[in-house]
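Every protein chain except one is present and positioned as in the full complex.
Chain nomenclature is as follows: A, B and C, assigned in order of appearance, with residue numbering initiated at 1 for each chain independently.
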Amino acid sequence: MIDMENLLEINGLTVELMTERGIVYALSGVDLNVAHGQIHGVVGESGCGKSMTAKSIMRLHNPKRSRMGGTILFEGEDIAAMEIKEVERLRGKDISMIFQDPAMSLNPLMSVGNQIAEMARVHLKSSKAEARQIALGMLEKVGLSPAINRYRQYPFELSGGMQQRVMIAIAIACSPKLLIADEPTTALDATIQAQILELIQSLSDEMGMSVLFITHNFGIVAEICSAVSVMYQGRVVETGYTRSVLDNPAHPYTAALIASIPTMALESQKRLGSIPGRPDTLYENLSYCPFCARCPQAFGQCRNERPGYQYLEDGHRAACFGIGG
Amino acid sequence: MLKAIIGQKTSKKNSYGKLLTPSFAISLVIFIAIVVLSAFAPVFATHDPNKNELQSSLAGPSKSHWLGCDVNGRDLYSRVLYGGRTALMGALGVVGLSIVLGIPLGLVCGYVGGLADTLIMRLCDVILAFPTLLLAFLFVATFGRGITISVVALGIVYVPMLTRLTRSLAIVEKNKTYVSAAISLGYSPLRIMYRHILPNCISTILVQLTLDLGYAILDLSSLSFLGLGVIEPTADWGAMLGQGRLYLLVNPYLSTVPGAVIVLSVVSLNIFSDCLRQYLDHTQVQLPSFEEYASRLEKQQKPQESGA
Amino acid sequence: MAKYLLKRLLQSLVVLVVVSAVIFFTVRLSPSDPIASITKGKTVTAQVREDLLRRFNLDKSPIQQYYLWIGGMLKGDFGESYQYRQPVSLLVSQRVKTTVQLAALSTVLAILIAVPLGIVLAVKANSFTDKALSIISLVFVASPTFLIGVIFMLVFALRLKWFPSMGTGSFRHLVLPSCAMAINMVALTSRITRQSMIEELSSDYITAAYAKGVGPLRIIFIHALRNAVIPVITITSLQIGGMLVGAVLVETVFAMGGLGDLLISSIKSSDYPVVQGVTMMMIVVYCALSVVVDTLYAIIDPRIRLQ
Partner (left out) sequence: MNLSGSVIEGTNLQKRYHIPSRKLAEKGKELVAVDSVTIKIGRSRIFGVVGESGCGKTTLGRLLTKMEPTSDGTIVFNGRDITRLSGKDLIALRSQMQMVFQNPYGSFNPKQRIGSALAEVAKVHKIPKEIAPDKIAALLSEVGMPIDALGRVPSELSGGQLQRLAIARSLLLGPEFIVADEPVSALDVSVQAQILNLIMDLRESHAIAMLFISHEMPVVKAVCDEVAVMYLGSFVEKAPTQELFANIAHPYTQALMSAVPSIDSDIAKERIILEGDIPSAIGLGPGCPFAPRCRHGMERCRLEKPQLRDMGAGHLVACHLH
């Protein structure tokens, strides 16, 4: 898994946020690699830091209320160390992002066509007419036709699925190398979700674009991601190729999480597996395994030390003392 | 060392959204001082506010008359104290009237809706078509001058504003799940409105009421300034300012002092309301920088160390 | 859009009709004798009384009087003043210029200063400038217009003698009164603009715009400002009402002899035709401006325009 072909390499990323109640250790050492053309899933439950990781790559935190550590290498350049002006040039052009709630993420007073055209105006310095042509092309590409009519519409006139298509059109307008998709289908219905997933997958294939797909749904990961990272309490606890992780979860958290998913294969009326307790708050910078309190296999070392990665075959790795040793 | 201190677990209680900020404390002290001084005016006053001493007409500040005298030779300091009674009681009356009518009407409009809502809202539209003081002018023109007329007239103008606010808040709450839960638990509409919806709206309403109290002081003083409010010889800040402005060059205190007291009381109410809103609205909390936070923790740490 | 405006226009027409009834019949509730106002308290013979009642339509039933009043107004006839014995419309036309100049000048002045100020404060939120100006604006919000007027007069007219202290005629006469009126509006409007800008700047679509790679200037002026301006317009439209009354106060301070002076002196002398007429006119202006404001909403916000 670790090869020189990585488009994005995150090493030891930490993010601390200042909040009303003190410092939150949102990310405490995230390691994540995304290869060229790969759809890489990031899964975890709410508060695990998956969206925070996405925002960090785009440097979207308020610099006054947060501080970052570690490196985010994008094509060999460290985004974490860049001047904000340089980051602005990357945003939208080389790295794009789509969000969970498309209705809130579109400017309500601007026609969707103009919001797409703005990308061409800002990044490609196109003329008004060129930008319009590009926007029309993008609308067709994401399946919003007739593009001429859609161009003039405002976000409130579109359904949630169509709004997400517009967000995608904006994101891919400048043919980015990496698309960060932050729970893009959570707010959508099942049949619409299937449409959007297919769209993202086909765009990735067609454009050779890498995708960092953030979700809480293992099913989506299984369907579209070739690799996956599982996050818990601000750390990546397990990484590997999707089938490898799903079929042979190495970390107890991953295993428990998978066991708790109601699946169609499961016989009905059977009790589901569940994880006792709940995640801790993140006000402490932990010096031990964050999962140890809920882990059925925890032993002495887990409560005193933070586990490093244990490597299994084919780049599959997990941060747990219980493996191999 | 520093890292270890920052790593300390902080209390779960929200420690930055404090209500008792310096500006809140100052504004509270000023307002309470104004209230006490006016409420106990007979104790603090040095003279009878309505006694004319023509020989000291328009006199400047002196030992016996701390702030000088007005054209009729009445003691300015004492009149400012008594004037506070009129202004504050009047404003309280205006706001009181709007509470008594506005909150129940707003709750009914928002929660029950339907025909009652439509009728009440149309009525509000008509009243709000009058710029604030204009309806008061009309009332005074019809029923004559006097503090009661002014208070009632302004109260009527303030009711629809509070009704609208309460209504919009009630509609927001009505659509929340806990209200559906309350209905499905078989609670009566009255219980739902007063026990469940109102407590969840009251903080926003309170913020508005403190602001309204300030506006009521301003509006009442405007009426008196124009000579449409209190009747002579009753002391009132607005009326005093109105008379004093005729002698601006002779004794500027006559208009500036009542003016300053008006500003002071309204400013303190506004700051009070601002702090209250910031306290209630967590997105407005201003957070310390990481350095400030570290030094703050270090300070908290020190007394403990020395004590140990 | 046309349909929305038509609906809005009809709505305000209905409100105006109801308001006119409220004004008219409220005034009829007065316990004082209109003849006493007309004759300035002098006792008159029954014959003269009869004539006066007929001349001012006071011999007819209230409903008929209302009907005549409304009919007259539509033709530009607002009745006849008790104390001046002149048509109300004539009295108004002599004085309206001052009031309109005052109100327009101060509004333009206020908006030109307040909106940019609010934007700057929002961008520099919680800086020293922001905090200092916010305290100053709090003081100005809390200062009654007439107090500001009186202080301006004392400082700039009486002591420094830069401007005339009263009367009308030249632009110099307008400076102090319109500044006195504007200052209150600047304070309030800039606070609202700041608040609204801060809210918009922290919304999701702004984060999304940053993620698009849009620069800060474009984000502030193209994306956030248009959305932020909507509540500002609401407040401004409410302030138009306050401004009409503010004009009354400032005209009194600077003895400018505008509509405000006319209204106050008529109230004091129970000159009902003038009170009714001027009140009604102010409300018509207020309603008309509200319709203009709602048109602005529709222009800015497609959600209103297209539904």
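Basically, a residue touches a chain if its C-beta (ideal position, glycine included) is under 8 Å from a C-beta of that chain, and two chains touch if they have at least 3 such contacts.
What you are looking at is a predicted structure, and each value in this text was computed from that prediction instead of being measured.
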- Task: Check each of A:Asn62, A:Ser127, A:Asn149 or A:Ser260 against the chain that is not shown and name the one that touches it.
- Result: A:Ser260
- Task: Would you indicate which residue among B:Lys51, B:Arg122 or B:Arg191 is in contact with the undisplayed chain?
- Result: B:Arg191
- Message: Can you tell me which of A:Leu124, A:Ala194, A:Met207 or A:Ala293 touches the chain that was removed from the display?
- Response: A:Ala194
- Mind pulling the chain A residues that touch the left-out chain? 45-46, 159, 161-162, 189-195, 197-198, 216-223, 243, 246-247, 256-258, 260-266, 268-275, 278
- Message: Touching the absent chain: which residues on chain B qualify?
- Response: 176-178, 180-188, 191, 195-196, 199-200
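We take it that only the chains that are shown with their structure count from here on.
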- Message: With centres defined as the mean C-alpha position, give me the chain A-chain C separation in Å.
- Response: 53
- Query: Which integer distance in Å separates the CA centroid of chain A from that of chain B?
  - Reply: 49
- Task: Round to the nearest whole Å and give the separation of the Cα centres of chain B and chain C.
- Result: 23
- Query: In their shared complex, at which residues does chain C touch chain A?
  - Reply: 203-205, 207-215, 218, 223, 226-227, 300-303, 306
- Along chain C, where are the residues that touch chain B in the complex? 15-16, 18-19, 22-23, 26-27, 29-32, 126, 138-139, 141-147, 150-151, 153-154, 158, 202, 240-242, 244-245, 248-249, 252-253, 263-264, 266-268, 270, 272, 275, 279, 282-283, 286-287
- chain B contacts chain A in the complex at 6-7, 9-17, 282, 285, 287-290, 293
